[in-house]
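What follows is a set of notes on a single structure, which appears directly below.
Now for chain A:
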Amino acid sequence: MTFDTVTGVLLIPAIAAALLAALPGYRISARLNVAATTLTLICALSLFFSRPAPGVYLLVDDLNGTFVVLTTFVGFTTSVFSLSYIGHELETGRLTPPFVRFYHAMYQVLMFAMNLALIANNIGLMWVAIELATLTTVLMVGIYRTHEALEAAWKYFILGSVGIALALFGTILIYMAARPVIGEGLAAMEWTVLVTRAGAFDPALLNVAFVFLLLGYGTKVGLAPLHAWLPDAHAEGPTPISAVLSGLLLNVALYALLRFKMLLAVNAAALAPGPLMVTLGLLSLVFAAFMLYRRRDIKRLFAYSSIEHMGIIAFAFGMGGPIANFAGLLHMTMHSLTKSAIFFAVGHIAQVKGTQRIADMGGLTETHPVLGWALILGVVAIAGLPPLGIFMSEFLMVTSTFARAPLLALVLVFGILVGVAALFLRLNSIAFGEPRGSSAKAQASYVPMFAHLALVLAAGIYMPPALVAWFQNVAGLLG
Partner candidate 1 sequence: MVLIRDLIIQGVQMLLVLLLAPLFTGFVRKVKARLLRRQGPPLIQPYLDLIRLTRKDVVLAESASWLFRVIPYLVFAATWVAAALVPTFRTGLLFSWSADLIAIIALLGSARFFLALAGLDVGTSFGGIGSSREVMIASLAEPAMIMIVFTLALIAGSTQLSNVAEFMASPQVGLRVSLGLALIALVMVAIAENGRVPVDNPATHLELTMVHEAMVLEYSGRHLALIELSSSLKLLLYVSLLACLFAPWGIEAAGASVPTLALGAAAYVGKLAVGGFLLALFETSIAKMRVFRVPEFLGVALMLGLLATLLRFVSGSF
Partner candidate 2 sequence: MTLTIALVCAAALLALAAVGVIMGRFPASTRVVYGASLIIAAVSFIAGLVQLVGAAAPFGLTLPLGVPWLGAHFRLDALSAFFLIVVDLGAMSASLFALGYGEHETAPRRVLPFYAAFLAGMTLVVLADDAFTFLFSWEFMSLTSWALVMSHPRVPENVRAGYVYLVMASFGTLTLLFAFGLLAGPDGLYTFAQMRAAHPSAALGALALLLALIGAGSKAGIVPLHVWLPLAHPAAPSHVSALMSGVMTKVAVYGFVRIAFELAGPPAWWWSIVVLAVAGLTTVMGVLYALMQHDLKRLLAYHTVENIGIIFIGLGLSLAFNANGLPFAAALALTAALLHVFNHSLFKSLLFFGAGAVLTATGERDMEHLGGLIHRMPQTAFVVLVGCAAISALPPLNGFVSEWLTFQAILLSPQLPSWGLKLLVPGVGALLALSAALAAACFVKAYGVTFLGRPRTPAAERATETDRFSLAAMFFLAALCLVVGILPGFFIDALAPVSTALLGARMPPQIGAQWLSIVPIAASRSSYDGLLVFLFMTLSGTLAAYAIHRLASDRLRRAPAWDCGYPDLSPATQYTAMSFAQPIRRVFGTFVFRAREQVDMPPPGDMRPARLTVQITDPIWDFLYAPLVVGIGVAADRLNRLQFLTIRQFLSLVFCALVILLLVLAIWS
């Protein structure tokens, strides 16, 4: 059979996972990890050019194409980052070789699961994949085996399982709604079929289904009040995983939500999913913005900022319309890149300072200029200041919203402003002021961090027309 890039995106991580599970030795496995992610990235990129026709189980269209490329790219950079990070963890003895082996295997499994969830053409399959992703991350979060890590993992596990259950119920309901129209069997779970026929589905069933899916997958997205697992999971797990969580897993869950939103959009009689997403989005935004103020742990701080931005993105997609959707996509991409870059920086900072307490780090721009300025640049980006990409998305979002729904825009801007104020309050005590904590030389890999930031910067100033056309197309799909 001819080698199909789509299967490649799935196969490579799977095989790599198996190999890594078998292989001992940090050096080889880490390299292999990078190699695998590189290959996956190449496959994903090739999706731009040759795209297979949607099959029964797998589907690639513009929408999830975006997500796949983003996922594989961040997966790649993160693996490069973890090369140095995990090495340091080994030296300091926080992780023992068996755990490192486990970590690498799990990393690939996670990649596999996320890719599967993205390109699955079957709502059941997607559900399974997301559950798999969740369980792997649970294991990774608990990998340090400390009180806090176990507690975080446990919390994540319980809440995640409930979310999974709710999502499953929603999925079943969708099937129930589809069956009378499409007939029994797999066809009634295929995106391609569902979207075309959704107009005839039973609206009441769709509504209930969406409520469950919103809560189920919303838990993974980390929307308030379903967010509880997110900060601890980010804070206690190894930093590469925090980066992947914030940068990717949340997106994947969001992707699922978007799919179902499209489904409901087709059905005129069903309730409009927009307002629900807008409400949850604004709730998460404002809530997270206020939560930022009392954070003492640097990773938890940025975890909450992820909640905030997920809220913004959900808001944008909830508003809908070409401009808002475009802004949402852009914001999501920029947030993935920026937030993972921030976590790369934070990981190294926590390693050199030997702590995650903000109170114990200070004057970073003097002790570690590169890390310090990278962090500042990241925070500036995440705060939506030019010349970085998020400024554009927030510009489009706020202006387009204010013309349509001024009050919502007011809430949005209020949340953003409160969040920015909090972020810089913390940044001041981290990057400026009297130097505190160790000023030992950091052996860090700056490449992934700055690669991300460079991309974000470039996007803020100039976006290639091809990408724009792509995004606009997707925005059109989202309606």
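We adopt the following convention: a contact is a pair of C-beta atoms (placed from the backbone, for glycine too) under 8 Å apart; a residue touches a chain by one contact, two chains touch by 3 or more; residues count from 1.
Quick note on selection: all candidates are chains of the complex that A comes from, given by their letters.
Given the structure is predicted, the values throughout are model-derived calculations rather than measurements.
*Asks:* Of 1 or 2, which one touches chain A within the complex?
*Replies:* Only one option touches chain A, namely 2.
*Asks:* Spell out the residues on chain A that touch candidate 2 in their complex, using ranges where they run on.
*Replies:* 154-155, 158-159, 162-163, 166, 203-204, 207-208, 211-212, 214-215, 219, 225-226, 228-229, 231, 271, 276, 287, 290-291, 293-294, 323, 363, 365-366, 380, 383, 385-387, 391-392, 395-396, 398-404, 409, 413, 416-418, 420-422, 424-425, 428, 431-434, 461-463, 465, 468, 472
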